[in-house]
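Below is the structure I would like to discuss, written out as structure tokens.
Apart from one protein chain that is not included, each protein chain of the complex appears where it belongs.
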Amino acid sequence: MTQAIDQIFVLTKHWLVGLVPVGAQPLCSAILSVAAIIIVFATLFAITTWLERKGLGRMQNRYGPNRVGPFGLLQPIADGVKSLTKEDIVPITADHAVHFLAPVLLVAASLMGYAVLPIGRNMVLVNLNAGVLYFFAVGSLMELAVFMAGWSSRSKYSLLGAMRAIAQMISYEVPLVLASIVVIMQAGSLSTVSIVNMQATYSGIWPHWFVFTPWGFAGFVLFMVAATAESNRSPFDLPEGESEIIAGYYTEYSGFKFALFFLGEYIGMFATSGMAITLFLGGWSAPFSFSFLTWIPSYFWFFAKLLALIMVFIWIRGTLPRLRMDQLMNLAWEFILPMTLLNLLTAGIWHFMPAGSLRWLVCGSMVVVPCILLSSRMKHKKKLQVRIYHYSE
Amino acid sequence: MNSLQSYLLLSSLLFSIGLAGVLIRRNAILVLIGIELMLNAANINFIAFWRFGPAPSALTGVMFALFSISVAAAEAAVGLGIILAAYRHSRTTDLDQMNSLKG
Amino acid sequence: MTVSFLILAVLTVAGTAAAMGLRNAVHCVLALTMGFAGVAALYLQLGAQFVGLAQIMVYVGAVAILAVFAIMMTHSPESANSPVFSSQWSWGCIVAAAVFAVLARAICSSAASAHVQPPQPDATVQQIGDALMHRYVLPLEIMGLLLTAALIGAVVIAMDRREEMK
Partner (left out) sequence: MIGEGILKGMAETARNFFGSYVSKDRLVTLQYPEQRDPQIEAARSFPFLVCDGGDWQQAMRCVACQICEKECPPKCIFIEKSKDKKPDANGKLQFYPAVFNIDISVCMSCQICAEVCPFDAIKMDVDHDLSSDDRFGGLLLNKQRLAKSNEYYNSIHPTEAAAVDARLAGERARQEAKAKAAAEAKSAAEAKLAAATPVQPAIGEPR
């Protein structure tokens, strides 16, 4: 019974695929999976916009949306209708073909990442041998889409936003990949499915999630910081800094194309969060091996973790102010990159030391000590200090 | 099924396109891109020969393609750096106008 | 020839031909990324998953972006009206066509190229990693050195030295 509930979507798909002729079965199976992924994550996008507005509102002691439907729950539908019915304006000097292709490419690229995310037990679109590499390769397509949007608009704000976005995405892609390499080292595989399978075992009641090791924890935090920057979320939202460059690279977009950019950005954020869950938080596995927890279906755990990470994203957005460009770059190259490199070493030492408290002590100190040293050095160099306004009084 | 021949023909076509680009374009950056295309054509050959070759388990073709991709990346970085430096010097990337070695 | 190969071949050739023929340099690079993606798909079709994904990551994610940046940094308004092709473009075309003719003739006449496809060999990441760490460890190290040298060299070449000259 538990098994059946856990595999209900897989079984349903098999049953549906069995209805069509044999020749069309692979195509039908692929279409079903892709449609399911698009529908589920587009719905999650709608829920997240509501959650974000509500959460941010409450953090600022406001109500948030509360007019459309109970608790404003129908607000995403109203937003969608609004953006669909708005006039689609294309600047007359814009490069029309590229201007049109940019949002399409962005959404397509951000959706492609889901192909290798294990959403539940046996619920992955393709179990690629080089799944993690595929994920990052597809992620690099987003930079191109951002550039196309910024360049084709023929607007200074768009171009500046695109430049900022690309510089930021390239700088943070390095720590993003390096932070995930520790997991690949430990798991000995680039396949997302086998990475999750490795974590879905328990000793006692404790799971073998990689986040419960010194290098895993450090890697997770670094990965999340880099993921925040990669998805252009606050406090790294310089590419769309409203007070400086209006809306960044999608300044010249309106109506549904603007909504597509929004969708692409959120879908990309979910994808990187999903990757963080897969790599560090045990994918679809339950946090403890109590029978009542493992009875809960695997996809539920995945989405629970995903929602938790989204809430952390919202929480951080409600807390932190936007960084300056030099602070952003300094953080990437002077703090996060050395930390990820050291983390690689820590993971290697962890692998070769015998299990015990000594291993914890050595690896823990290898994470904590450089972190303190690097941050005190950054503070000393006043790179992250409060900005002093020389000319304003 | 695809034959080795079709892949080789495709790669030679790519090579010729890259070569034509190198020979006829005036923009230095696009010339560099033409060279990248020629390298890509060579990579297709490596992979095709690995796939259809007698000993695919040795992975020689794959290795060669991997190394060639990284060399190409390094080449692109250095080449574009050189083009930027040349641009700063002569204020143009037009190869027909960059006709003096004197600084 | 299968349909998928034909589609990918057309995509690749169209992308690269557009990259070499279009007027606007940024359009050229965008068309080129299509060609690179087509090549990557060809690698995937040939069963070299790792190489195909590395191709997307390196060429689409890095080289194309780099080229676009370089084009935008070297863009000058007067270059918009100057001719795209060099003065001896007809000679270039003839040479390229001749090269293609020779290559195509050689390929078609070769007996070795009539091979049929052997069964899919597996090039898993594990195998590639093993090969890199055992048989090809020296080239790997040299590659690392080369990339480091290229990194430093590119920075040094592209660095603006006006500050020092003062």
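Note that the chains take the letters A, B and C in the order they are written out, and that residue 1 is the start of every chain.
Criterion: contacts are C-beta pairs under 8 Å (C-beta built on N, C-alpha and C of every residue); 3 or more make two chains touch, one makes a residue touch a chain.
Note that the structure is predicted; figures quoted are calculated from it, not measured.
Trainee: For the chain that's been dropped from view, list the shown partners it touches.
Mentor: Output: missing chain touches A.
Trainee: From the list A:R62, A:K82 or A:R324, which touches the chain that is not on show?
Mentor: Of all options in A:R62, A:K82 or A:R324, contact with the hidden chain holds for A:R62.
Trainee: In the whole complex, not just what's shown, which of A:I316, A:L341 or A:V362 touches the removed chain?
Mentor: Counting the whole complex, the residue in contact with the absent chain is A:I316.
Trainee: State which residues belonging to subunit A touch the missing partner chain.
Mentor: Those residues of subunit A that touch the unshown chain are 55, 58-63, 315-316, 318-320, 335, 371-372, 374-376, 378-379, 384.
Throughout what follows, only the chains that are shown with their structure count from here on.
Trainee: Tell me the shape of the graph of touching chains, choosing from line, ring, star, complete and other.
Mentor: Contact map by chain: line.
Trainee: With centres defined as the mean C-alpha position, give me the subunit A-subunit C separation in Å.
Mentor: Averaging C-alpha atoms per chain gives centres 29 Å apart.
Trainee: What's the distance between the Cα centroids of subunit B and subunit C, rounded to whole Å?
Mentor: Taking the mean C-alpha position of each chain, the two centres sit 5 Å apart.
Trainee: Where on subunit B is subunit C touching in the complex?
Mentor: 1-10, 12-27, 29-30, 32-34, 36-37, 40, 43-44, 47-48, 50-52, 56-57, 59, 61-63, 65-67, 69-78, 80-85, 87-88, 91-96
Trainee: Per the contact definition, I'd like the list of subunit C residues that touch subunit A in the complex.
Mentor: 26-27, 30, 33, 49-50, 53-54, 56-57, 60-62, 64-65, 68-69, 72, 124-126
Trainee: Within their complex, state which residues of subunit C touch subunit B.
Mentor: 1-2, 5, 9, 12-13, 16-17, 19-20, 25, 28-29, 32, 35-36, 39, 42-43, 46-48, 50-51, 54-55, 58-59, 62-63, 66-67, 70-71, 73-74, 76, 79, 82-89, 91-93, 95-97, 99-100, 103-104, 107-108, 112-118, 121, 123, 127-128, 131-132, 136, 139, 143, 146-147, 149-151, 153-158, 160
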